[in-house]
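Report on the following structure.
Only one protein chain is missing from this complex, and each of the others stays in its spot.
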Amino acid sequence: MNVYIDTFINGILIGLIYGLAAMGLALIWGVLKVINLSHGAFITLGMFLSYLIFKYFHIPPYISVFFTLIIGFILGFLAYFISLHKIVSHAKNFKEYELSSLLSTFSLSLIITGFLLFIFATTPMAINLPLSLFETKLLASFFSIIFTIALTLFLYKTYMGKAIRAVSQNIDAAKLMGVNTTLILAISFAIGISLAMAAGNLIAMVFPFSTLSGILYELKSFVICVLGGLGNPVGTIVGGIILGLLENFFGLFVNQGLVPFIEFTILILLLIFKPNGLFGGSK
Amino acid sequence: MKKNLFSLLLALGIIFYFILTPMILNSPILRESSFTTLMYIALAISLNILMGFTGYVSFGHVVFFGIGGYITFALLYYYKISLFLALILAGIFAALIAALLGSVVLNLRGAYFAIATIGINEAIKSLVNNLEFLGGAEGLFFNMKIYKSYGGPQNALWLSFYLLGIITIVVLIISYLIKHSKFGLGLFAIREDEDAASTLGVNTKLFKTIAFMISAFFPAVVGGIFFFKNGSIDPGSAFSLTKSVEMIFMVMLGGIGTILGPVLGAITYDKIKETLLVSEAFKNLHLTISGIILLLIVLFVPEGIIGFLRRKIKVLKNILD
Amino acid sequence: MPSILKVENLSKKFGGLLALNNVSFEVKEKEILGIIGPNGAGKSTLFKCITSIYKPSSGKVYFKEFDVTNYPTYKKVKMGMAITHQIVKPLKELSVLENVMVGACYGKANLSIKEAREKALEVLDFVGLYDKKDLEAGKLNVPQKKRLEMARALASDPELIFLDEVLAGLNPAEVSKMLDVILKIREKGITILMIEHLMHAIMKVSDRIIVLDHGQKIAEGPPQKVAKNEKVIEAYLGDPKLALKLLKEK
Partner (left out) sequence: MKKYLSIALALSFAFFGCLDKKEEKGNKQSISETKAKTASKDFIVIGYTESKTGKFATESREQSQGLKLWAEDVNKNGGIYVKALGKKLKVKLISYDDESLKDRVQQLYTRLITEDKADFLISPYSSGLTASAAVVSEQYGKVLIATGAASDKIFKKGYELVYQIYTPASRYLKDAIDLLKEKHPDVIKIAIIYENSNFAKSVATAAKKYAEEKGFKVVVFESYDPGTSDFTTLINKIKEKGAQALIGGGHFTDGQAIAKQVNDVKLPLKMLCILVAPAIDKFKEIGKAALYVSGPSQWEPKVDYSPKTYPEKFYGISSKEFVEKYKKIYAKDPSYHAAGGYAAGLVLQKAIEDSGSLETSKVKNALDNMDIYTLFGHIKFEKAPYHGRQEGHKMVIVQWQEKQNKLDKEIVYPKEASTSNYIPYNKKF
């Protein structure tokens, strides 16, 4: 097959997976205005959950993902009240907790990573299904699309989703309209974490991983959020696809080792010129 | 006026304590642990000039530590110039890079600035990873001969320690002078409300950039000393994101925007970590435990040690800064 | 009298919306020029364009004969403009004194930090905030914050001061206190350009008034004359008679 077609297809698939990984971060960033620095740690947690379920119960990741979604939701809910509630509820506006939320979510990531390191060290792990890489990528991409559709429907069609969007646009107005903002924030965070862990769960079946893999997806997720904006899941997926394509096509022409340099340079340029994402308005 | 001087003197006293005890006891083990402590103090004070005075939280500040380390290392490695000159050049170069980067990223506010600085750190790390003359991913290694011109490795280690001590004192004094200067007042105005500051006549862009440059200069020099002492440098240890966040923590822990705060914060953080690292009971889980401690600090003492003391003990309210 | 500020055909577009449309006027030295107009008339936009908080889409601004259109805000302040904000912007965690010192340090006064302290104390006394000098600015109440805005502007030794609705949100007693301060400022020889929503108050102190509506200047002249201008009254309420009635109730 033509190298370019190959690269293109792979770029799209990888992009969908990246988008999946970024979705949770984008949701939390968008609604709570918190840049969740524990995102990567939760992705890793999802990967290990997936691995353990596969190892001990022989349930493949594409099924265990539903279980992980539930566990992730519960953990996320708890994590919100442990690390963020105090900070968020005491602040008058999100600017006041911008810094402390970065720090508290970072502590959360230290706690999780420290724990995982204690048990698993940095031993590389892999889930080996009787599927080719291409097939697992297809499977993960499929889930990525499903999650995007589900999350979009949830946000735009359900009462809860509308409340979340209302809170993300104007928390004070939402409060006045009688929305229980604390609950909404907690649920949004829980969904974000749940998505992060589900992404980890699925990625574990595609690529090998270790305790420290999550941070790579976290950094990529920053780029994606900035590319796709924070508004809606579709934007995130598109951001992911752009990144996937960029990575793959750059990789064809320049040394692969330089790809992160290009990625982060794009991140900085975008932040400067298009802080609301490629599709958002200007500053 | 007097109250501020008290904090400065207290901070100076603490720093001198860390410089003098290893010296008087001629104890290498104390020197090594003091080296780490002083390094953290200097880094925390430098970051505080940007973060505490100007309100811009750089999550990738370690990039200047790395840049300084690489410049010093490369200058000594290729040109064999003197360490002092190399350190100063490293600081100046880092400040220039800060001016260049600052002119664009300092237009971003809050979390966007934070993310951009992470991006800068990662981009530069990746770039250095691919630069052959800087050793790429392998990094550069000194020949022991380099230390010979400083009186052998033994003396070189002491020299690095004294240099670091001097830099720590210098950065503390500079931070004090800035805080109580007209320039510092301008920075504080920017921290509180950038738009208001500019309508009061503060050239916000210039001020921010200068603050960024100063807070880049010192980490670069510290990085230079650190990697000189280490004898080798590689991108992973030069541009470690964890150290960046540690710097922020130290400032927060001590008290953001204060003179004494970063000093106390750095020492406390360092001691907690050192204790956890060598303690039998905790060393396996020290990452988790430091996470828990840090979380507790963020949640319950967000104003830091200084703020806490000022709030709790009336007498200290007007003395501590 | 020579003019200190000259605005020529200033326009500002926000996207497709024309917020300011070819506004021109002059301010003479030592006069109080009031700018009025209904909500959304472009008053604040006009201020912000003159002071470079917004970049005007077209037109020119001259300050003391210099073309300062593209000067950044801080430079204009250094030349002798001083700005207050409609929505108060105290430097919350700094003390009241420090707030005012910023003005003294960086405005036209350009004082050293030591001189600035003295100047600030003097100004705080002038606006009646002396006893609050060590309080955190964020802890002041609204009228005090408004006076703080004034104090910061005054401390910079301005030649021209922009007052953006400094009377809004004050009760009658506070309004009259504030008007006293404004008149005292004029006595110091400082030119005042003020936006106000409360018409009767501005009528009382202004030498001349400019009326904006939908981004355009619709009237200019002494207060009494402007008040009777039907176009103005219509712009304000759509009902000239009701407006007139309101105007007469002082």
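As written, the chain order gives the labels A, B and C, with residue 1 at the start of each chain.
Going forward, a contact is a pair of C-beta atoms (placed from the backbone, for glycine too) under 8 Å apart; a residue touches a chain by one contact, two chains touch by 3 or more.
Everything quoted here is computed from the prediction, not taken from an experiment.
Peer 1: Relative to the complete complex, which of the depicted chains are touched by the chain excluded from display?
Peer 2: A, B
Peer 1: Looking at A:Ile59, A:Ile82, A:Met160 or A:Leu212, which residue reaches the missing chain?
Peer 2: Considering the complete complex, A:Leu212 is the one touching the chain left out.
Peer 1: Of the residues in chain B, which ones touch the absent chain?
Peer 2: The list for chain B reads 2, 5-6, 9-10, 12-14, 16-18, 21, 25, 27-33, 35-36, 126, 129-130, 136-139, 141-145, 152-154, 157, 229-232, 234, 236-237, 240, 242-243, 271, 277-278, 283-284, 286-287.
Peer 1: List the residues of chain A that touch the chain left out of this view.
Peer 2: 3, 6-7, 10, 14, 114, 117, 121-124, 126, 128, 130, 132-134, 206-213, 216, 247-248, 251-252, 255-257, 259-260
In the analysis below, only the chains that are shown with their structure count from here on.
Peer 1: Compare the CA centroid of chain A with every other chain's and tell me the farthest one.
Peer 2: Result for the farthest chain: C.
Peer 1: Can you tell me which chain is nearest the middle of the complex, judged by mean CA position?
Peer 2: Nearest to the common C-alpha centre lies chain B.
Peer 1: How many angstrom lie between the CA centroids of chain A and chain C, rounded to a whole number?
Peer 2: A distance of 48 Å separates the two centres.
Peer 1: What is the distance in Å between the mean C-alpha positions of chain A and chain B?
Peer 2: Between these chains, centre-to-centre, one finds 31 Å.
Peer 1: Round to the nearest whole Å and give the separation of the Cα centres of chain B and chain C.
Peer 2: Centres of chain B and chain C (C-alpha means) sit 43 Å apart.
Peer 1: Any chance you could list the residues of chain B touching two or more other chains?
Peer 2: none
Peer 1: Taking the complex as given, what residues does chain A use to touch chain B?
Peer 2: 33, 35, 82-83, 86-87, 95, 98-100, 102-104, 106-115, 117-118, 215, 219, 222-223, 226, 255, 257-261, 263-265, 267-268, 271-272, 275
Peer 1: Note which residues of chain B are touching chain C in the complex, please.
Peer 2: So the residues of chain B touching chain C come out as 180-182, 185-186, 188-189, 192-193, 195-205.
Peer 1: For chain C, which residues are in contact with chain B within the complex?
Peer 2: 51, 53, 72-75, 77-78, 83, 85, 89-94, 98, 101-103, 105-108, 112-113, 116, 152, 156
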